[in-house]
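Heads up, this is only part of the complex; the chains shown haven't been moved.
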Amino acid sequence: MTILNEISKLLQLVKENKPLVHHITNYVTVNECANMVLALGGSPVMADDLAEVEEMVSFASALVINIGTLNERTIQSMITAGKKANQLGVPVILDPVGVGATSLRTETVTILLKEVRFAVVRGNMSEIKMIAGSDVEIKGVDSIADDENGVEIAKLLSAKLGCVVAITGAVDIIAEKDRVCTISNGDKILADVTGTGCMSTSLIGTYAGATSDYFLAAAAGITTMGLSGELAKQRLTDGQGIGTFRINLFDEVSKMNAETLLNGGKIQ
Amino acid sequence: MTILNEISKLLQLVKENKPLVHHITNYVTVNECANMVLALGGSPVMADDLAEVEEMVSFASALVINIGTLNERTIQSMITAGKKANQLGVPVILDPVGVGATSLRTETVTILLKEVRFAVVRGNMSEIKMIAGSDVEIKGVDSIADDENGVEIAKLLSAKLGCVVAITGAVDIIAEKDRVCTISNGDKILADVTGTGCMSTSLIGTYAGATSDYFLAAAAGITTMGLSGELAKQRLTDGQGIGTFRINLFDEVSKMNAETLLNGGKIQ
């Protein structure tokens, strides 16, 4: 069975099982993340107070930790929720938004990676390189690195962390031990909408809530976002722009099905 | 005068008086709540710091308390604002999002119901049952309970709390003392967009800012959301999905008028 066939089956499982995806995330793109989980067929819940995260994650099928607008209160919640998820076998997905831009972000990611066992880490090339330890300049939370050695970096970091590593960019790279794939779906217009990275991570979390194959979940989430981005752009007509593109994107994720995936997915 | 006639008149009052609706709410759906208040004709204000909530609520025509992403800082603000609203005769609406999912939510709702006198409590069946004291499983913040005895539960809780109780679901139920109505507008696609429950509560708050009949305000808010959902879905064309539906929903609320309400409202 090809990986696109496997992704198609996994999408069906999401729609049947409606996995609950607990998020501790930023306040910029939180609404989009929730709506993406719903569009795919999952059920989102956002809760970040230390007094409730352990209980909430115990109901969840996956936990997404996104450091987009972290603060002292939520950092502790992330660690505590992540540890509890580990105890319960709930997969934890990390989106290290802007790691390297500030010491707070870098130190928080270091602590999270030490204290919590992640199923998937997804970032852009700058973020992943920063975690991998390479020297790379960071400008705010957007990636400026571009690297043909991406596959090697993904493999190295995957081995170091013992989890799936997903790098999103012009070509996306997913690595886990001896498995690697690249995905060439997507369109650069996706970078013109805030939070498409966060949304990809939430889609990965939703898929991860319906399988124990987190490499597949990462490939599924990123293919779904990239392909939806292509289709959303194709639907744009004269006079439309970024606003309509964003709406189309949610339309396309909500309509995603096996046929669309098999026809449009570009995974090597 | 039928209740739909009364709702139509109340909608007109909202547009004339532009009630200011103070929210202490979650960061997931706060933007949607603000835009729903505006779409109906009200004026939203969001303020949650303890140092300003009493002053802010003193300008308001209604206060909406939504516990979607509560934390220690905002819990105290909710209690303080609620008490001040009670002193001033400003109606307070409660959306007990996910009560029962965690102790923090359950305990917060218990304290709120003890310290603050509410005009309306709106929740799904799981949430309302939890408050009413029945045993019911809660999965995250989404309702999994379904109950034909909903009218009885609404009546009992209404009597217990001394306020209007609104239960939203396939059929919505509103109860207050000896008044009960059921509303069969709506479409299941509404559950595929995050925050349609929160938005309903904000619409109730907006209507409650223009009348002292909170039973009518609750019926008006829920009918407006349900009917807008139906109309928003009817406008979907081939190739559209959840993204466009959400936009249509705001369109429909902003266009809602007496004729549409009288033609489409389904209240028994």
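Here are a few things to note about the model shown:
By letter and in written order, the chains are A and B; residue numbering begins at 1 in each of them.
Operating definition for what follows: a contact is a pair of C-beta atoms (placed from the backbone, for glycine too) under 8 Å apart; a residue touches a chain by one contact, two chains touch by 3 or more.
All of these numbers come straight from a predicted model, not from anything done at the bench.
Of the identical chains making up the complex in this file, 2 are positioned in the shown model, whereas the full set numbers 3.
Assume only the chains that are shown with their structure count from here on.
Considering their complex, residues 26-29, 31-32, 68-72, 98, 101-105, 139-142, 192-195, 239-244, 246-247 of subunit B touch subunit A.
Listing the residues of subunit A that touch subunit B in their complex gives 20, 22, 27, 30-31, 34-35, 38-39, 43-49, 51-52, 55-56, 59-60, 73, 235, 246-255.
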